[in-house]
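With one protein chain withheld, the remaining protein chains of the complex are depicted in position.
Residue numbering begins at 1 within each chain, and the chains themselves are lettered A and B in the order written.
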Amino acid sequence: MKKQAQHIVPPAERANLDLDSGKYLVMWQGPNHPGITGNMSLRLVIEGDTVVDCETHVGYLHRGFEKLMERRLWMQNFPLVCRIAVPEPDFNEYCYAAALEELAGIQIPDKAVWLRTLSLEMIRLASFLMWIGGQAGAFGHGTIGQWTVTMRDYVLDLFEELTGGRIYHMFIIPGGVRGDVPPGFLKHVLETMDIIQKNLDDVELVMFHNVVYKMRAQGLGYIPPDWIDHYGITGPNARAAGVTRDLRKDLGYLAYPRLDFQPITGTVSDAYERSRLRLAEMYQSIDLIRQIVANMPSDGPFREKLPNPLYWKIPAGETYVAAECTRGEYGFYVVSDGSDKPRRVAVRGPSYTHAVSVMERLVRGVNIADVAGLMVSLHTYPPEVER
Amino acid sequence: MDIKDFIAPFAVWKRAFEKPFTVNKPIDERPGAPRYRGFHINDSARCVGCGTCEAICMNKAIDLVPVDALKPDGGDSGLRPRVDYGRCCWCALCVDICPSGSLGMSNEYLWVDRDPEVFRYTPGVEAKPWDGAELGYRRADGYRLLEEERVDMPELDHHEAVKSFLELVRGYSRQQAEKEADRCVSCGVCVASCPAHMDIPGYIRAVREGDLEQGLRLLYETNPFPEACGRICTHLCEAACSIGSGRSADGTPTDPVAIRWLKRYIADQVELADYGKALPRAEAPTGRKVAIIGAGPGGLAAAYYLALLGHGVTVFEKDEAAGGMLRYGIPEYRLPYPALDKDIAWITSLGVRIRYGVAMGKDLTLVSLYGDYDAVFLSTGLTVAYKLDVPGDKHPRVLDGVAILAAATRGEPLGLGRKVAVVGGGNVAMDAARTALRSGAEVDIVYRRREVDMPADPEEIMEAKAEGAILIPQAIPLEVKPAEGPDAANKATFVWNLAEMVQKEPGKRPVPEPIPGAVVEKTYDSIIAAIGQGPDLSYVAEGDGIEIRRYKPVIGPDGRTSRATVFAGGDLTNDRKDAISAIADGHRAALAMDRLFAGKEA
Partner (left out) sequence: MNQTDFAGALELALAREEAAVAFYEELLGMASFAAQKATLKEFRLMEEGHVAMVQSMQTKGRVNLSPDAAVDLGLARRLAAEEKPAAGMSYQQILSAAIKKEERSGDLYRDLAAAAVDGEIHLVFERLAAEESRHKHYFEELYENEVSRDN
């Protein structure tokens, strides 16, 4: 029973539907729905069990971070930014800190560079581990989530040991990091990586060699290569389409230029290919973490002394600092007017593109049962859509 | 699709036979990590209630609240941080910034209660199970948000300094001053400790922001001697400074902000010609006249604030120049005369008249002033040097420390000789010793108690020693004998008994008790007595209506004596016996007189 997946490109224009005709049903999926990745909702128009139109709705999670930051001291924003993308707080911490350091002309110590890289790779792994549970669960395979969320908790244990917090680490502070590794920590990291790798082998076997998963995921949510630049798609969603775009390589920030890795790419960006690619990136993260542990200097300062945080003023200027998060390009645009508070901070989360624009188009023509799986396959986080 | 895709999923079953990841009682059996950011702990005895935690908290989760058991005193506001866990985000910036290092976090994360109000509490004051927790978040070694070391003050090398009367402390550059000002957290704990209650956070902010005219304005609000106090103030503020309440990684105390040097920086940077741009001018004349006896810091401070309020002021000064002990008691290497003159010049520019060479009792009586003036301020200070009070203390080579310092100010030859003993451990003794060193003498400082008991400023003691003075502590003066040998007429032999310190009464300081037989004799060219000074109150007659108790006019809280129109202040009445207290007294008396006049007019 060989079946070649169909790669259908949904039309660019929305169909002009007569909703009063009795042919269609308008149905809301979300904001509270297990198939929605966070608090957003889709207004679906269905015909039979096929979605013919969709409008994405956000606004359920708006906390006004960008505005709040304009009224807080530069250093006071450091515990605030991590909350913008809950499952991956560290990318916010890094981008914010790096932007400030660039504007203020601060060089951080090498130890801090490595510890930041470690922290970013650990959270990448943790985030993917949570995502894959959702991806499998959306197609009815709940067991995978039970395994991988446990693995994620093991990574969070590591974060707790390193930073004192499981979810919000608040470790990457402007000027460096808040502490060196505690005794025995690096050993725990390596042990945990071994456990996770073994479990990922099981996941690979059970999830990716699975007829149900293949039948439902292959061909679903196909992103044609010409959409990449049109919509500004980044990260695994773009790499699965064969685009070699990885900021870790392209920008070469932190310790990445000193690590041995190559961006992973696929051929056809559908739900299956994207999930395979993310699995491969999990293995890549494990490999990077092992490289970091092996290469990180054992001592030296981990933070550059900064002026008194109560009065710290940053010279007027603006900058954009980006990093490759699990979902693609994550960036902070920071403007200083020379005062002790940011004039403007704008956060660029990849989910804005993926969850709002791309999703709206991709969902047309999809079976209602596959909407959740499609959305998870784009790996979106509504918290970063709404800052 | 191949056959593997049908079979592989069944591999999940192998997990059914493995040990589960989950544990039965995860909460009971899982303490937070050693660095866990759990509930706050605060060492209330170390905390100084500065509120820097409150200032950095971006959630406004911390409030400084009064604690009944604590009394505010110099360096402790008597407040303690209360944490509201409805707002706290557990970022621990409060722990990171805490100047005293008292604040930490336990690794405890479980707290269940039906009453929502309990989740707002004062750590270290309201007892909690996690108090004193060993584990939990502490800021890491090598990681501080605040700078613990002060900017080094450029100073003359001691070998160089002792060769001349050049000012030892050179003053901060702009960059140094702004860096030092950046260490301040504006907690204001210092303000209460300053006798004059200067707006210290305010003027430090002015330094930080480069607005020196604003800084000068703030200085003059409560102190018209910023040049002098910026050099020789006893800086109680620095003892109170919260930034000095911590411990560095090596266990030594952190440096308080150099508040005094920042004050000096402001005054030094603004030219006298520009003072007028920053400072208020005198109000329209009220017609009231005030006589001030003594042109020291107390008297001139009163004069400044009275003149500012529009009252006519005449200062009567027995010496030939103004400044009192600032001029005649403090050597110019600590307070150069141009700096003092600048302070005085601004005061007199407000129309304050100083009549020099007028000695109370001789040239003028109090009664005559009562008729001519609406109020009188007595600030005659402590001009009588107390004697050694040992047999032979009338020997011509026994000199008095204050007189030596005054002679040095006047540029008179000191004639101290080559070997000098200074008896005493106060600032006058240190200044006399250092003046003697500068005249080329070898100096012994003979003190009755231990070095730690010396009332002089620690830096004066340190500098005197660095400049070559030899400290002989625990030496009780016994006698001054005529010297023997060649040139005996110009020498004297000083005899002292070495002492051990005996704790005679609990709670009081130990008493030097002579060690039998440990008597030392040494011949000096000069023996300078600097054991203490008293007032010359011979100008107050019984009929003047001023109650005096134990050589001190009795004054009320506003400085008023038993006679309604006579006020007193400065060293004469103030036990602190320093310039800043005298200035505060003068300011206080000026305001009280103004109220007095207003009451009369009403």
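Rule of thumb we're sticking to: a contact is a pair of C-beta atoms (placed from the backbone, for glycine too) under 8 Å apart; a residue touches a chain by one contact, two chains touch by 3 or more.
Quick caveat, the model's predicted, so the values are computed rather than measured.
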item: Among shown chains, those touching the left-out chain; value: B
item: Residue among B:Pro123, B:Pro535, B:Gly570 or B:Gly586 that touches the chain left out of view; value: B:Pro535
item: Sole residue of B:Leu279, B:Leu308, B:Ile404 or B:Ala429 that reaches the chain not shown, by the stated touch rule; value: B:Ala429
item: Contact footprint on chain B, counting only the chain that is left out; value: 384, 386-393, 423-429, 447-448, 455-456, 476-478, 504-505, 511, 513-514, 530-532, 534-535, 537-542, 544, 546-551, 577
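Just so we're on the same page, only the chains that are shown with their structure count from here on.
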item: Chain centre separation in whole Å, for chain B relative to chain A (CA means); value: 56
item: Sites on chain B touched by chain A in the complex; value: 1, 4-6, 8-9, 11-12, 15, 21-22, 32-37, 52, 55-56, 58, 89-93, 96-97, 105, 137, 139-140, 142-147, 182-186, 208
item: Touching residues (chain side chain A, partner chain B) in the complex; value: 1-3, 72-73, 75-80, 143, 147, 150, 157, 160-165, 168, 170, 178-180, 182, 202, 205-206, 209-212, 214-215, 301-303, 305-311
